[in-house]
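A single protein chain has been omitted; all remaining protein chains appear in their positions.
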C-alpha cells in the first residue's frame, strides 16, 4: 500500500512543479500571486524528504512537515494540517473516504472555513463525497475545481475582493485538484 | 524686541543641550527614553537656522520648522505647533500672555490633550495664567514642573503605565520648564 | 483592465523597517496602487519626521492620499502636514498593518469606496 501513497505524493509534487506558473497566475488574479511558487517550494522539499520507512502514516507525516516548513503561504498550514490528519487516519482505517474526510475536516478547522467559501475545501468536500459513493473520476475533479469560479470568496486574501472574486478559479482549489488527479492516477484511491 | 526673542530661543537651546541626559532619563522612566536626544537634535538645528531677518514672527516660524523637522518624537509636532501659533500671535499683539495662551491652545489641539493629562500642557497652562496675573517667577515654573509628578498620565506613551506613571516628572513638562526659565532670563516676558 | 486608482496610500511609521516591510506586504496584492512609506526620523532613528511625511505627500501624483500610521505621535505629524498641504490627505484611524492591507487589496480590485470603508470600519481602533 505504501508504494501507492508515495507514488501519489510524487505525482502531486511533479504536477505542482509543472503547473507552478499557472497556479501563481490564478493567485495573481484574486490573491498575492505566490501560490504556485509556494507549492513548488513545498513539493521540492517533499520529494527530497519522502519517508522511506515503509509506513504510510510516516509518509503522510513527513509530507505534512515538508509542506508546513516550506510553503510559506496559508496553504502551508492548511495542506500540512490535512496531511497530518491523513497520517493519523491511515493508522486507524484503510477507508479512503474516511481519510479524505479527516483531511477536509482539518482544513475547515485550521482555516475556520466551510463549503462555499471558495477555497480548497470546495474541492476536498465534493471529492470526499464522490469517493464515498464510488463515483470519483478525473472529470468530476475538474468540474469541482471549475465550479469554484462561480463562488464569491469568503476566506483568505481573496475575500477582500467581494464580488470581484467571482469568475476566477480559486488557486488552492486548483492545486487540490492536482492532488486528487494524482490520487486516482497512482491508484491510491483504493487499498 | 526681536533680540530678546532670539536670546530666549538661544538660551532654551543651550539648556536643552545641557540637560539632554536628564531629559532622556525622565523619559526612560515613563516613555521611550528619547526626549533629551529628540530636543537636543532640534535645538542644534534651531540654533543653526535661527532667522536673522529681524522679524519676530519669522524667528518663531523658523524655530518651529527646525523642531518639526528634527525632533522626531511627539514633542516635535507639539512644540512645532506651539511655536507656529506664537509666530502668528506675535504678528497681532505684544501681549505675552496671549502668545503663551495661543501656544498652549495649539498644543492642546495637536495633542488632543487637556490640563491634568501629565504633559507639557501642565506647564504651559499655569505659566500662561501666572503671566496674565503678572506673577510668573522661576520658582513658580519649577513648582509647575514638579507638580506633574503627582499626576497620572492620560496622553502619550506614559498613558499605558496608568498608576505607575505617578511619582515621575513628565519629560515634556520639564523641557517646557526650561523654555520658560529661558523666557524670563532673556527678558522676553515683556515687550 | 485596471483603472488607474485616483487614491494613493501613504504608510507612516516610527521605524524605517516597518514602513519598508508593510510596503512590501501591500505590493504583493496591490501592484498597481501607488504606495509610499515615510518612516523613521531623518537619521533613521525611531520616530517620525514632518519633512519626510511632507515630501512623501507632495510626491504623489494621485489627487487623494489615504494615510495609515502606527502610533499617536505619527498622527500629530500627519495632522500638521494635512493642515499645510494642498493634497487631499485622508488620515485613516484604523489598525496600521491590517487596515492598510485591506485598503490596498481593495483599491487594487477597484472596489467601491463605500465597500472599502465598510471593511475598514471594524478596524477603527484609534
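Per-chain residue numbering starts at 1, and chain names A, B and C are given in the order in which the chains are listed.
Going forward, contacts are C-beta pairs under 8 Å (C-beta built on N, C-alpha and C of every residue); 3 or more make two chains touch, one makes a residue touch a chain.
Only a predicted model underlies this, so the values are computations on that prediction, with no experimental measurement involved.
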>> I'd like to know which visible chains would be in contact with the absent chain if the whole complex were considered.
In response: A, B, C
> Of the listed residues A:36, A:103, A:126 or A:156, which contacts the missing chain in the full complex?
Replying inline: A:156
> Which one touches the absent chain: C:76, C:107 or C:123?
Replying inline: C:123
>> For review purposes, identify every residue of chain C that touches the missing chain, sorted by number.
In response: 13-22, 24-25, 28, 46, 70-71, 95-98, 101, 122-123, 125-126
> Which parts of chain A are in contact with the chain that was left out?
Replying inline: 32, 34, 38, 68-74, 76-78, 80-81, 110-111, 156
>> Just checking the interface: what residues of chain B touch the absent partner chain?
In response: 31-34, 157, 160-162, 164
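The rule we apply is simple: only the chains that are shown with their structure count from here on.
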>> Of the chain pairs A-C and B-C, which one is connected by the greater count of C-beta contacts?
In response: B-C
> In whole angstrom, what separates the CA-based centres of chain B and chain C?
Replying inline: 30
